[in-house]
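Only one protein chain is missing from this complex, and each of the others stays in its spot.
Chain nomenclature is as follows: A and B, assigned in order of appearance, with residue numbering initiated at 1 for each chain independently.
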Amino acid sequence: MNEELDETSASVRLGELGLALPAVPTPVAAYLPALLSSGQVFTAGQLPFVDGTLVEVGKVGAEVGPERAAELARIAVLNAVSAAASVVGGVDGIRRVVKLVVYVASDPSFTGQAAVANGASELLQQVFGPRGTHARSAVGVAVLPLNSPVEVELIVEASAASF
Amino acid sequence: MNEELDETSASVRLGELGLALPAVPTPVAAYLPALLSSGQVFTAGQLPFVDGTLVEVGKVGAEVGPERAAELARIAVLNAVSAAASVVGGVDGIRRVVKLVVYVASDPSFTGQAAVANGASELLQQVFGPRGTHARSAVGVAVLPLNSPVEVELIVEASAASF
Partner (left out) sequence: MNEELDETSASVRLGELGLALPAVPTPVAAYLPALLSSGQVFTAGQLPFVDGTLVEVGKVGAEVGPERAAELARIAVLNAVSAAASVVGGVDGIRRVVKLVVYVASDPSFTGQAAVANGASELLQQVFGPRGTHARSAVGVAVLPLNSPVEVELIVEASAASF
């Protein structure tokens, strides 16, 4: 697989991007941010929190524009990466990204969920390189917890050394 | 992992809680209630059926209040546990809970999906103890099959003896 040829670690890429992983987001209720099972990490649904504050509320296509929503998807997926990293000994314990789901709280007339989700997809490819490509679903939902405009969840593979 | 220290089986905990697993819910269409694959059990989306009757209909935040919705999430996840148990030789064939998704049929103004989903999360922790913690997504959707207020799906790990 060609991803084996890519030697640059995710931690190095994060540095090159000028990004630091945020603190692991505190679940808003009775669950874990992420869990390792049989070599795969499943994250909880992650919202665009920055330093404990939800940075935007409202429906995409109404109160929130699509470009801003793509930025929010990027913020939320970085939280998801942080959550996943926390159960495999850091971001370099993630072998590759597998699946991304992006829920977009959408005005019923808004049909640009794919472009919103690209904010998350592109961040994953910037951080993980060829190992950051993934299968993805983007869905427009009625409303999200706390009136968040986006929510993302990830499945990633853990490195063999991590489990 | 500290869950190894917890010796109380889920069947004993169910008894202590005064709960019996419901009969495995009959799928409302052409699919299976649960399926074992590579040591993980994937359940179908489960609705709050009791004895074959959907106990409530309507949107949460409109016809259905949030406390009632949390009870419905608890009922639905008990059906999901029953479905999972049915493919691993009973509830003690479940090694641990991995992932919970809670879909909440929501009035567009309702943003309390996390509290609704806690009805399911807390039941899982009561039944499975430390092995019942899980990653979770809670999402507010437009409408659910049969006008159900909630739908839940589970991924759990099977005990090695079960597969």
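Going forward, a residue touches a chain if its C-beta (ideal position, glycine included) is under 8 Å from a C-beta of that chain, and two chains touch if they have at least 3 such contacts.
Since this is a predicted model, take the numbers as computed values, not measurements.
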Among A:14, A:127 or A:142, which residue is in touch with the absent chain?
-> A:142
Per the touch rule stated above, subunit A touches the missing chain via residues 38-40, 96, 98-100, 106-115, 117-118, 121-122, 125, 133-142, 155, 157
Where subunit B meets the left-out chain, the residues are 27-35, 37-38, 42-45, 59, 101, 103, 105, 141-147, 151, 153
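Criterion: only the chains that are shown with their structure count from here on.
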Can you check how far apart subunit A and subunit B are, centre to centre, with Cα atoms defining each centre and the answer in Å?
-> 24
